[in-house]
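For this depiction, one protein chain was excluded, whereas all remaining protein chains were kept in their positions.
Chain lettering (A and B) follows the sequence in which the chains are written, and residue indices restart at 1 in each chain.
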Amino acid sequence: MDEALTFFLLTLASMARVATPLVLCAMGGLFAEKSGIVDIGLEGKMLMAAFFAAASAAVTGSAWAGVGAAILAAVALAVLHGLACITYRGNQVVSGVAINILAAGLTVVLGTAWFARGGQTPPLTGSQRLPSLFLPNAGDNILVYAALLSVPLTWWIVERTRFGLRLRAVGEMPFAVDAAGISVAWLRYRAMLICGLFAGLAGAYLSIGQNAGFSRDMTAGQGFIALAAIIFGKWRPLPTFGACLIFGLLDAMAIRLQGVRVPGLGEVPVQLILAMPYLLAVFLLAGFIGRAVAPKASGVPYVKEH
Amino acid sequence: MTVRRRTALGPLPAWAEIVVLPLVNIALAFVVVGVIVAIIGIDPFHALRLLVLGAIGSSESIGYTLYYATNFMFTGLAVAVAFHAGLFNIGGEGQAYIGGLGCGLAVLALGDVVPGWFLVPLAIAAAALFGAGWAAVPAWLQAWRGSHIVITTIMFNFIASALMVYLMVNVLIAPGSMTPASRAFAASGWIPSMHDVLRAAGIPIAASALNLSIVLALLCCFAVWVFLWHTPGGYALRTMGHSPEAAVYAGTNLKRTTMVAMCFSGALAGFVGVNELMGVHHRIVLDFPAGYGFAGIAVALMGRNHPLGVMLAALLFGALQQGGTELAFEIPSITREMVVVIQGLIILFSGALVHLPRPWLQYLFASRY
Partner (left out) sequence: MQALTPTAAAIELREIEKSFGTVHAVRGVSLRIEKGAITGIVGENGAGKSTLMSILYGLYRADAGEIRVDGRPVAMASSREALGHGIGMVHQHFMLVDTFTVLENLVLGAEGGPLLAGGLEAARAELARLAREYGLSVDPDARIADLSVGEQQRVEILKVLFRGARILILDEPSAVLTPQETDRLFGVLASLRERGVTVVLITHKLREIVAVTDHVCVMRRGRVVAERRTADTNVEELAELMVGRKVRLDLDKIPPRLGEVLLRAEHLSLVDGRGVRRLDDVGIELRAGEIVGIAGVSGNGQSELLQVLSGIRAPDGGRLTVCGRVIDADHPGDPAEMRDLGVAHVPEDRLRQGMVAAFEASETSILGYQGRAPFTSYYLLDGPAVVAHCADLMERYDVRPRLPTLGSSLFSGGNQQKLVLAREIARQPRVLLVGQPTRGVDIGAIEFIRRELVKARDAGCAVLVVSVELEEILSLSDRILVMFAGRIVGEVEPGETNEPALGLLMAGAAAA
C-alpha cells in the first residue's frame, strides 16, 4: 500500500515538474494562436529563454536576473515573429521554423563562445537557481505556482476583458476588428508580447528551476508538445491545461514504466508513451476524436481591403 | 495573391525581383552572422576566410562539401516540390528517417541473398517508398480529413523519431551491441564511395564521405525539373499551387494531386537515408537526418524552388556545413552550430522577411528611373 502511495506521489511530483513548462508555454502560445498567428516558434523561444536564463544567472549570480533575461530573449524573438508575420506579412510557418533553427544554433554558438563548455552553461548553485517555496527540495519554485496561476489568469483575460474580446475577434474575423476602428496589427503585437513573456518563463523554469543549467536542445520538443496541447485543448485555456497535465503524466509514467510489465499488455514501449501527445494531436486534428477548430483567421496575414 | 497593393512606389523590374532581391536577402543574413561572429570576439573576415578554405581548400574538403550538398539537394527538392503544389512539407526530417529505415530494412533482409546490382536499386526504391509512405499519411489527412499539413508533418517528425528509437533499441539493434545501431550492411548493399570509383577509373582523389548518391541527387534534380515543367502531371501540380480554382477548372483532382505531390516530396526526402546509411554508415543508426530536413526549407527558399537553384543552394549549404566544421576545429570558440544559425537566418531573411528590403529597393529604383 505504502509502495503504491509513494509511486503515486512520485509520479504526481514528476508530472508537475514536466507539466510546468508545458503549461506556461501553452498559455503563451494560446495568446498568439487566439490572435490568428500560428506560432511554430514556441520551441525556439523557450530554448532561447532557457539559455539566457542560465547564462545570465551564471554571470550575475541571481536567479531573478535569469528570469528577466529569459523574458527579454523570448520577447525579442516574439517581436521578430511579429515583425515577419504582422508587419511584413511573411509566411508564419516559415518564420516559426526560422526562429526554431536560429535558437537551436545560437544557443550553442553563444554558449560555447561565452562558457567554453560545449554549449552548456556552468552548473548553477544556490541563489543562481529558483528556490523551492514551501516544500523543501521538492522543486516547487515560484514558476510552478506561476504556471498554476497562469491558467485562470489566461482564462480571465481571454474571456472577461476588453483585450480578450478583441483578441478572440481578431483571430476569427480581423475585418470586423478593423471595421470597429481597432488596430489589427497592434492587437496582434500585444498578443505576441504576452506569448514571449510566457515562453520566457517556461524557458527560465527549464534551466534555472527544474535543472541546474542549460544544455543544448534542452527543450527537446516541449514547445511542440505545448502546441499539441493547445490543439488538444481546442484553443481553450482550461482544456489546454488539462492536456498539459495529461502529457506531463504520460511523460512521468514513461520514466516510471520503463521496463515494467503491465498485466495483460506486456511491456509498454516507452517511446509509444512519449509519442502519445503527437499521436493524439494528429488524431484530434483529423477529426477522429471530436473536432478541433482553429481560429478562422489563423495563419493569414491581414491585408486591408480597399 | 492577386491583390495588388497600391503604393506610391512602382513594382520592381523583373530582373531585380529575380536577382537583386534574393541577393539582398542573403546578404542581410550574412551581415547578421558577421555581427554575431564579431560579438563572440572573432574577426568576421578571418572567420570567412577559414570557412571558405575549409569548404573548398582541398580535395578532401570538396568531397565532404559535395557529400553534405547531396543531402541538402534531396531535402531541398522535397520542400520545393511540395511548395509548387502549394503545400508546406516540414516533415522532411521524419520522411528522411523513415526512408532510411526503408533502404536499411531492404539491405538487412536481402544483403546476403541478392547481388548488389539488384539490391542497390531495390533498396533505393524502398527508401523512396518508405519516405513517400510517411508523407502520404499527412497528405491523406489534409486532403480527406482537412487537418493542416504543417502541424501533421511536424507531429510526424516526432512520431518517426520515437518509432526509430523503439525499433533501434528493441528490434534492430545488433546482437550484443551496447549502442543502438543495426548490424552492418552486407557490402552488396553499399553505395560505392566516389574515392573508390574514381580510383578505379584512374583518378585519385582524397577519401571522404562522398559517394555515388550524389549522382542520384543530380538525377533527382533533373527528374524534378522534367516532372514539374515537362509533364502534364507537373503542370497540374503547379496549377494547383498557384490557383486551386484554376486547377479545378482545368479538371485536376485536388485530392489526388495533393497525394502525388507529398509522396514525391517524401520519396525525395527519403533518399537522405540512401546517402547516409548505404553510402556512409553502412548500418542503420539513430539521428542520421540531423536537421537536413529542416535545412531543406532554407535550401528551397534560397533556390527559389527551382531544381537548378536548389542545386546551387545545396552546394552553398554543403560548403557552409563542411567549412563550418573546419572553422570550429580552427577556432574553438566557434562551434559548427554556427552553420545552423546561418540556416536559420537565411530562412528568416529569404523566407519570412522576404519583403523587408523591397521598399528600399523600390525607393532606389524609383529615384534612378
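Before moving on, here are some points about what is shown:
Keep this in mind: contacts are C-beta pairs under 8 Å (C-beta built on N, C-alpha and C of every residue); 3 or more make two chains touch, one makes a residue touch a chain.
Since we're looking at a predicted model, the values are computed, not measured.
When the whole complex is considered, the residue among B:236, B:341 or B:354 that touches the unshown chain is B:236. Residue in contact with the omitted chain (choice from B:35, B:187, B:219 or B:246): B:246. Of the listed residues A:133, A:149 or A:165, the one in contact with the hidden chain in the full complex is A:165. The missing chain, though absent from the display, is touched by one residue of A:182, A:212 or A:272; that residue is A:182. On the side of chain B, touch with the chain left out of the figure occurs at residues 2, 226, 229-232, 234-236, 238-239, 242-243, 245-246, 248-251, 253.
In the full complex, chain A makes contact with the omitted chain through residues 159-166, 168-169, 172-173, 175-177, 179-182, 296, 306.
Convention: only the chains that are shown with their structure count from here on.
With centres taken as mean Cα positions, chain B sits 28 Å from chain A. For chain A in complex with chain B, the touching residues are 38, 40, 80, 83-85, 88-95, 97-106, 108-110, 112-113, 116, 118-119, 221, 224, 227-228, 231, 269-272, 274-275, 278-279, 281-282, 285-288, 294, 303, 306. Within the complex formed with chain A, the residues of chain B that make contact are 1, 3, 5-6, 36, 40-41, 88, 90, 141, 145-148, 150-152, 154-156, 158-159, 162-163, 165-166, 169-170, 291, 294-295, 297-298, 301, 332-335, 337-345, 347-348, 351-356.
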